[in-house]
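Mind having a look at this structure? Questions to follow.
This view holds just a subset of the chains, kept in their places.
Letters A and B mark the chains as written, and numbering starts fresh at 1 in each.
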């Protein structure tokens, strides 16, 4: 196995599908949204991608069996809009792997006639936010205008460090193939898995796709997470003295 | 030498052999078991694998000659069950090498008509255990049930970090080739070479293969190691004060 392997599982005829990418990243925001969509829409797994660029390990599952590290494509044949959903356990462990895998994902996008891509991620701010906003970065000026209507925020030169990994490269490289693409980034502390930020991203995505998705599962996870964050804040207050504690800055948690 | 080289040394006709992998890893548990089998069964070396993914060095032997870093396959033609034994000095030094070499080993497995693979390793617990158990992770649910009969333990999502290296990848990737595979992991402190844990793994393996193996050599090494561990524990007690010393936690030894 010297090369990346694309394993086709089943065929689902799709019409003009939109591709949504949600691989692991900051606050696992993109992963939470994309996996939530897969579950709620009962999307069907159609492709598995194996690669020597992934970490050389297997994941042990609840039932005692193992699972190779993969990136997977799910298909959803809806009444209205058809979707392709890209999810996975890890991103590439090498620089070159990010470019190669993004190229493979865009080959698949072209094969399915995808004309628009949403990549989903988190934008780490170092602070716990009560109302996380959703930032955007696109590969076309028209998309900037369109996305502002759905409440997406565009800030000059933000994120300053650029967008690293598949979420960024897909938006950049899809331009060379004339596919419109936008990266939606939920603001998040960057310290913890963040289902609240995922909810914010999902709301924007639902508006943009004009679909309805039950959010109860994300809501429940967000509430659990709130409790953990609440405890962390309390610990912080008691450690630092009540007065001086900054309520929302938990930068020291990693 | 830009590519991995497979050097065939001799041919041994085998019938429906089982492949057993024991390369270096946690506590060298898998290596101890597989090399013990090679010696006790007087298995014959049939293949040497050289690779630019191995560390760029040679090993100096007792007689003043050097030995390239290799992974090697030994064949055992028994009365009952034929075996292929995979042993070696090192695993790959690169991520991609783990995938490539595992692919090469599975090509060989297919060539020999292997229908089942046992990969052997250690599972580091951070504690010295008097009766090390053997954990398992498989690529088929039927194997989980079968292995429980031999005393193999399956715990939900354990090992939590997955199984890294050839032992894990072989179990995962062999599924794509319809070969049953199980990883047997002897629990071990993770700090020292552990022949006692190797004995525990070997006992399970003998039951599963329905073969008998003299264990005296492992027994002797285990007793030597017991003495070393005993001394370490004493040192720990005298350092920490008799009362407070945790008897089995030697996490600080590396």
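In the analysis below, a contact is a pair of C-beta atoms (placed from the backbone, for glycine too) under 8 Å apart; a residue touches a chain by one contact, two chains touch by 3 or more.
What you are looking at is a predicted structure, and each value in this text was computed from that prediction instead of being measured.
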Copy count of the single sequence across the entire complex, 2 present: 4
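We take it that only the chains that are shown with their structure count from here on.
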Rotation angle (°) superposing Cα atoms of chain A on chain B, nearest 5: 90
Inter-chain centre distance, chain A versus chain B - centres from mean C-alpha coordinates, in Å: 38
Touching residues on chain A, where the partner in the complex is chain B: 1-2, 7, 50-53, 55-68, 93-94
Contact footprint of chain A on chain B as seen in their complex: 92, 95-96, 98-100, 102-103, 136-141, 144, 154, 156-165, 168-169, 171-173, 175-176, 183
